[in-house]
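A single protein chain has been omitted; all remaining protein chains appear in their positions.
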């Protein structure tokens, strides 16, 4: 996605058509075709050769901005189809997992690949993500999403049940987003480098309690669970206030570090 | 910091001595020396040649775990000396700014270099951070902190007033953490690539309102302001609950994208 | 409402038909009539003579519980038709205003009478509420709502513009829920007893800032602004978690006390 050298829109590029914050469309540019919205259609031929950031008018004369897609745009695009993991949680998982360029990361489960996409984006160019997914239909979806974001080279999606074991060893971080993270903790301990990072995301408190207990049993230290409540502001001079509706809860993030016995 | 190839503790490595979540010490290993804590002293010679994750006993027979420092550890270490920017906010700034390997980023102001350290960690190995700081005493502090984290190669700290202009052009992101971000918006617009990202962090609502107004005037789109309220959980079977004390507010994060006029 | 001596459902009583938390109906019992819901109709004749708390079946054999309406039920019923003030905010306004049995209270504006209903409920039997409303259509609506809740005796609704002055003096509390509370502060100061309480509810930060400035100018002390973020829990063994969707913001509550100059 973000590897493109060019700032000029070309055929088969992904672009984000932006009308307003609630109406954005991540689409692939195809010569001779058009994209239909409730505000009229946009001709791709009008985009090709233009610079990113440019404004185009639809057939109903509504103005769109043509933006270059970001990691967040890909995450939101992927999320729409499956369960929810928000960019705020992904951002914290990356931070707590110390994931950065060169990191070797094990992830489970893959799902549609939203978190995988973010991990892959950040381990480039020398790191790698090994992502476990037991449901074969999701393996395909995730691989397609990763390919679209141009990140397939950095990920190996494995159609395996991670609760039965992890093949990799000496990895820098293990990142869990599945229903029974506590079953994976002993495997994660073996897979991790000494002082390696474990991060687990779970919606319910019961999952958190079981995971923390498993972490303590497996000799992890520095165990911490947090939640991030994100609130958007409506900012306008004389009318500024937090927005009325918000997402009250997505999940808890538990992090820990491997210590030797 | 995280570039070390070895998993064996060596002279002049940074290590994190971990007693519990509230008592951790980021220190440099020096042959023949000792580190003093309220729980007795630890001899560095006991650490050299050991693996990370190992446990050592102090002179008072209190056990510490010797961990490999993470980005978060460096951030907290730097923060202790100056104003506060929490890892949660840094994580979101990275996400909203789409900062990743290869990104060219302008930052202002540098301060003690906490956010700079995080940016540098994530743009490796091919990106670069240009960080503006008007107060010369902070330039020195930041450079020292970056050197310690082994990230100097990825940052140019500039002792300049960013409200007077930005030297760079065609950058991927501009990240602002200073008292008057609105004065920098027109310069940021010029410095950014088309479709480039702007992120600004401010503690007060008044700063946010002025910044959002400046963004609208400067032709940015997709303007959004959020705050992240992070709450730690006390997790123990039968006693699980959110922690009593929390940080209620750090600051608002405003993000936007450059559109063409 | 809550003054009824009888625990037996009688003609023309208000009852709350309860299906689940999201589907409750506050209705008046009328002999020979029925109440229609999406789950079938309920015959009022089936209710008359029964005890509160009883269960009845609709024509589609769906079970409803017949509850005695509470203050909250009346508040929600009234709110559905107009702007929002939540029970959580009303509860805090009562607390910060020190409103209780015997209190003399001035309120503005009345709106549909939700807050008025709560004030009236709590000042009984010896207190009184003087409620100002400049829009005559709302005066009627509020009076109807108060009558239905059996609380008309404790309220005088006045079709007057409170920004032009308050008729009463020596009142215990002044409670404001209108667009320009700062214009009422000097009048409130005159109307209040020495050491009397002022409470103001406003959705936006700009309203709060202006109100706090007016309070300082008018010699109020102990000025405090808070917001209450209420989050519901989904409680079920093994699945417990905060609810996904929540109301992120309703308004800020500012309180102060009158000091002499």
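When the chains are written out, they are named A, B and C in that same order, and each has its own residue count from 1.
We take it that a contact is a pair of C-beta atoms (placed from the backbone, for glycine too) under 8 Å apart; a residue touches a chain by one contact, two chains touch by 3 or more.
The model shown is predicted, which means the values in this text are computed figures rather than measured ones.
Enquirer: For the chain that is not shown, enumerate the shown chains it touches in the whole assembly.
Expert: Spelled out, the missing chain touches these shown chains: B, C.
Enquirer: I'm checking contacts with the chain that's been left out. Which of C:90, C:106 or C:178 qualifies?
Expert: The one listed residue touching the chain not shown is C:90.
Enquirer: Using the touch definition up top, pick the residue from C:34, C:57, C:72 or C:180 that touches the left-out chain.
Expert: Looking across C:34, C:57, C:72 or C:180, the contact with the absent chain belongs to C:72.
Enquirer: What chain B residues would touch the chain not displayed?
Expert: Looking at chain B, the ones touching the missing chain are residues 203-206, 231-232, 237-250.
Enquirer: Would you write out the residues of chain C that touch the absent chain, in ascending order?
Expert: Considering the whole complex, chain C reaches the absent chain at 2-3, 7, 18, 21, 24, 51-55, 65-68, 70-72, 87-88, 90-92, 94-96, 98, 100-103, 121-122, 124-126, 172, 193-197, 205, 208-209, 212-213, 221-233, 235-237, 240, 252, 254, 257-260.
By our rule, only the chains that are shown with their structure count from here on.
Enquirer: What whole-Å value do you get for the distance between chain B and chain C if each is reduced to the mean of its CA atoms?
Expert: 47
Enquirer: Using the touch definition from the top, which residues of chain C touch two or more other chains?
Expert: In chain C, residues 205 touch at least two other chains, as defined above.
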